[in-house]
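Here the complex is missing a single protein chain, while all its other protein chains stay put.
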Amino acid sequence: MDQILFNLGLLVDYPVVNLKIIIDGVMIGALFALAAYGLALVWGVMNVKNLAQGDFVIAGGYVSWALVRTGWLQSIGLSDNIAALIGVPVAFLVMAGIGWIAFRTIIVRVIERDVFTSLLATFGLAIMMAQILNLLFGSDTQSLKLEYDTLYFADGLIDVPIAKLVGVCMAAALALGVILFMKNSRMGQAIRATAQDARAAQVLGIDTDRVYAFTFSLNAAICGAAGAIIVMVWVIQPFYGMTYSIRAFVIVTAAGLGNLPGVIAAGLGIGAAEQYGSHIFGISYQQAIAVLLLLLVLFVRLMQQRRKRQVLQ
Amino acid sequence: MSRNAILHIVLLAATIAAPLLFPAYNAFLATLWLFIIVALTWDMTGGQMGYNSLGNIFFYGTGMYVGAVIAIGMYFPVGEWTDAARSELFLMSPGQYYTGLAVGSLGAGIFCALAALIIGALTFGLRGPYFAIGTLGVAIAGGEIVSNIEWLGGGQGISMPNPPGDFDSFKVLIYYLFAGLGVVLFIFLRWFYQTRFAAAINAIRDDEEKAEAMGIHTLRYKLVTWAIAAFFVGIAGSISAFQLIHFEPLETAYQTINLGIFMVVCVLLGGKGTLWGPVIGAVIFHVFKEVTWNYFLGGQWIALGALIVVIVVFFQGGLMGFFRRRFPEWFGVRVETKGATETAS
Partner (left out) sequence: MKLTSAIVGALAALGLAAGAATAEECGTITLGAAISLTGKYATNGIHAKNGYEFAIQKIREHGGVKIGDKCYNFKVIYYDDESKGDRGATLAERLIQQDGVQYMLGPYSSGLTKAIAPVTEKYHIPMVEAEGASRSLFNQGYRYLFAVLSTSEQYLASAITLAAEKAKEQGKDPSSVKVAVAVENDPFSLDIRAGVLEDAAKYGMQIVIDEKLPRDLSDMSAILTKVKLVKPDVLIVSGHSKGAATAVRQIGEQNVKVPMIAITHCEAADVTGNFGEYANDILCSTQWAETLKYEDPIFGTAANYEREFKAAFPEYADKKVPYQTAQASAAVYVFKDAFERAGTLDKEKVRDAIAATDLMTFYGRIKFSEAGNNIAKPMVLRQIQNGEYNVVAPSEFASHKLNWPRN
């Protein structure tokens, strides 16, 4: 209790710390939002609740990490920084491939099934992926240490590593690219049509099977790119996938499906809320805070529904 | 009927004789009963009532902690017991130990049943995947919060008192406790699934709106069913605490991604909504798990993940569903004409 009051006191005594917490929260929240957007996509289009979401993120991180560590790109004269940046599109493509394989082998068989099936099947997939990563890369935490400076403001209380800024910019660029793609390309339109009414889309000549495969690959690719950004700034470990999956579920549940601005806002908000929570209650409550937020969101939704029902009566 | 009775007697005899015949496999057999218990209780809500909980492991973990706190707290201050730096040696007499085991386990069951009523009142409004995610959230939050309570040992967990007497006979005792609980649960469910109460929860599974329209107070039925399940899981958790001697919150007690999911997989493997399905599923799953753990070192989780995917994707009717289709006469379904079987399947 004393500690909580003390921590609250710090926020009042040093208002600039609030800014620091929000900046940190928004940065990690941007990456949560990416993973959540992918989840919203597959959930909305094919009603698959993908519990392996976080493992796609981690796998993408390892793709980029392995690329930089092998030194192929450096051997043709590129710096570590450039290699890590190239790692993002590479992770995007590699994970698109892995997503396609996962779709063809597993996901295609659970689309039409009840909702619980997809949760459990993707959970099995998540276990397998975490273990394969463990066997391939070991259980150490890994990260790329890049040659970027850190910017300091307010007497060094606010520090913004340029690597983080680059990461957030790439996340934003990726989100923008996906939005434009969904709006303007034929495939994007087909995906949206399928999400609205799969049968009608089929009648109108859309190959929904291809749409599903493409959507799932796109989801894995987005997650992979997010992971490649994460490994530049934070650390990854084969078993960290669950953390990102939980965040993705919190965000999608809070924002609802097919609501991209909502997903982004919820992502940034949850990032900030978590940072505030770990500042006030202690960092060891981080996971608990994320989960309690999930429960809170669920109950608020439940209450809203109840109220709606009462109005109907 | 008489053939059925003989089968039951043989199985019961095997249950009683197993630890004496295979003393080296005692721990394996005890854990097997634990799997059967959690699978059967999961099926009460998941299979019979249509509420797929991913959070039943919450009652297992809570049962462990409640059992431990009661057993220790009856004789020693819990906070001092769990203090890492304590230099004093706390010892329990055999009498104290067994009283603690009995009272603690019973208390754990009751506590968990009450907890199920409270959590259920909050979560049973959630439908479909939201119920699964919500209950998973409860289980994860439970573990995270307990791991931050210093009085309960925090992340260190709790070291239980050392069991008195010869260890082999203690292990046999633990086996019989699990097996006894499992047999009681099985007999109870055999009776329970034939009551009107069970008909009501089946009606909830089949169509909750309709059940409500028929005047069934659905929430009450859901709560009572879950509380019964939680009661048995809580007792099993408390026995596990005594069996393991040392346990910690995140990976032993509230082991969401191990036992928490395995129990669901066991039920799906055996067949949802049947009495024998969870039992058969638990046996096969547990044996498969132990075999891969022994002979597939390092890759066991890949094998396990693959097994879960295969079961869920290709085999969700479970073994019981498979048998029911292949040998309907085993289930008392009389096959009269060829046409009837085809429509039935």
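When the chains are written out, they are named A and B in that same order, and each has its own residue count from 1.
Keep this in mind: a residue touches a chain if its C-beta (ideal position, glycine included) is under 8 Å from a C-beta of that chain, and two chains touch if they have at least 3 such contacts.
Fair warning: this is a prediction, and the values are worked out from it, not measured in the lab.
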Exercise for review: Out of B:128, B:154, B:180 or B:328, point to the residue that touches the absent chain in the complete complex.
Suggested key: B:154
Study note, to complete from the structure: Contacting the left-out chain: of A:97, A:138, A:177 or A:256, that is A:138
**Study point:** Hidden-chain contact residue, picked from the options B:26, B:225 or B:316
**Key:** B:26
**Study point:** Listed residues A:105, A:150, A:185 or A:304, member touching the removed chain
**Key:** A:150
Review point. Which of B:50, B:163 or B:234 touches the chain that is not shown?
Key: B:163
Practice item. Quickly run down the residues of chain B that touch the omitted chain. Key: 23-28, 31, 84-89, 91, 147-148, 154-157, 159, 162-163, 167, 170, 244-248, 250-252, 255, 258, 293-294, 297-298, 300-301
Exercise for review: In the full complex, which bits of chain A touch the chain not displayed? Write them out.
Suggested key: 3, 7, 10, 14, 17, 20-21, 24, 28, 131, 134, 138-141, 143, 145, 150, 152, 156-157, 159, 161, 234-237, 239-240, 242-243, 275, 278-279, 282-284, 286-287
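We take it that only the chains that are shown with their structure count from here on.
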Study note, to complete from the structure: Rounded to the nearest Å, the gap separating the Cα centres of chain A and chain B is 33
Check your understanding: Okay, in this complex, where on chain A does chain B touch?
Key -> 49, 106, 109-110, 113, 115-117, 119-121, 123-132, 135, 242, 246, 249, 253, 282, 284-285, 287-288, 291-292, 294-295, 298-299, 301-302, 305-306
Revision key, fill the gap. The chain B residues in contact with chain A across the complex are 52, 54, 122, 125-126, 128-130, 132-134, 137-138, 140-141, 144-145, 147-148, 257, 261, 264-265, 268, 298-299, 301-302, 304-309, 312-314, 316
